[in-house]
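Right, subunit A next:
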Amino acid sequence: MLSSNPYLATIQRDLLLGLRNPGRLLNPLLFYGLVALLFPLALGPEHRLLAQAAPGIIWVAALLATLMTLDSLFRGDFNDGSLELLALSPHPFVLLVAAKLFAQWLLTGLPLILLTPVLGMFFSLTGQSIGILLLTLLLGTPTISLIGAIGAALTLNIRGAGGGALLALLVLPLYIPVLIFAAGTIKAAGAGLPVDGQLFFMAALLVLAITLAPAAVAAALKINMH
Partner candidate 1 sequence: MIWDFFYKLASPRYFYAITGKWAVWLGWLCLILMVAGLYGGLILAPPDYQQGESYRIIFIHVPSAWMSLFVYVFMAFNAAIGLIWRIKLSEIIARSSAPAGAAFTFLALVTGALWGKPMWGTYWVWDARLTSELILLFLYLGFIALQSAIEDPRQAARASAVLAIAGLVNIPIIHYSVVWWNTLHQGPTITKFDNPSIHTSMLIPLLIMAVAFKLYFFTNLLMRARCEVLLREKDSRWVQELVIEGRISEKTA
Partner candidate 2 sequence: MTEFFHMGGYAFYVWTSYGVVFLVLLLTFLAPLHRRHKIIALIKSAQTRKEKLARRRT
């Protein structure tokens, strides 16, 4: 039963669609784990080195895993026309888009966070470092999902081999501040420095993304639906 509230209904619908297609849910997670696993194999099994590199490695893996999920974000709804219906509905399109993005984060960002403690153990991180890592992911993954959605909406009409690479080119530079602050926060926490400031900054980035990105995504979708 879908809710009568249009935004809740959108979230419910997207969650249902996502859960009915476990591949779409699991493949990015497997990718995330696998990319993170490649680094110890490349760098060598030394604990100290790995613990030092872990925040950066885990965060880069998370960015790439999020990137993998972007292409399918609007593709299905665009192809079967339901995106157009959403745009034509009497409710503000921006808010409907925001609801979709929230559902997207629940399906991709949240599982990623839940998997991370396991990865942290592989990299011999301490409990406290893992805690900070989870905090940065909690603040950072919604931001990168929101920024990534802009790229996904912009490249909606572009198919063929170049599409995925183009999306990465558009989106990855915009991810850099989040990456820098997330990895830097974990590093500072590991050295016993206070990290409130960095966490507040990441929260500020998230608020900025929440306020601006849905409007940009909605505009980009409308441009591509003509």
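How were these picked? Simply put, all candidates are chains of the complex that A comes from, given by their letters.
One rule holds for everything that comes next: a contact is a pair of C-beta atoms (placed from the backbone, for glycine too) under 8 Å apart; a residue touches a chain by one contact, two chains touch by 3 or more; residues count from 1.
It should be emphasised that the depicted structure is a prediction, and the values quoted were computed from it without experimental measurement.
Spot the contact partner of subunit A in this complex among 1 or 2.
It is 1 that touches subunit A.
For a test of understanding, state which residues of subunit A touch candidate 1 in their complex under the given definition.
For subunit A paired with candidate 1, touching residues are 147, 150-151, 154-155, 157-158, 162, 166, 169-170, 172-174, 176-177, 180-181, 184, 187-188, 205, 208, 212, 216, 219-220, 223-224, 226.
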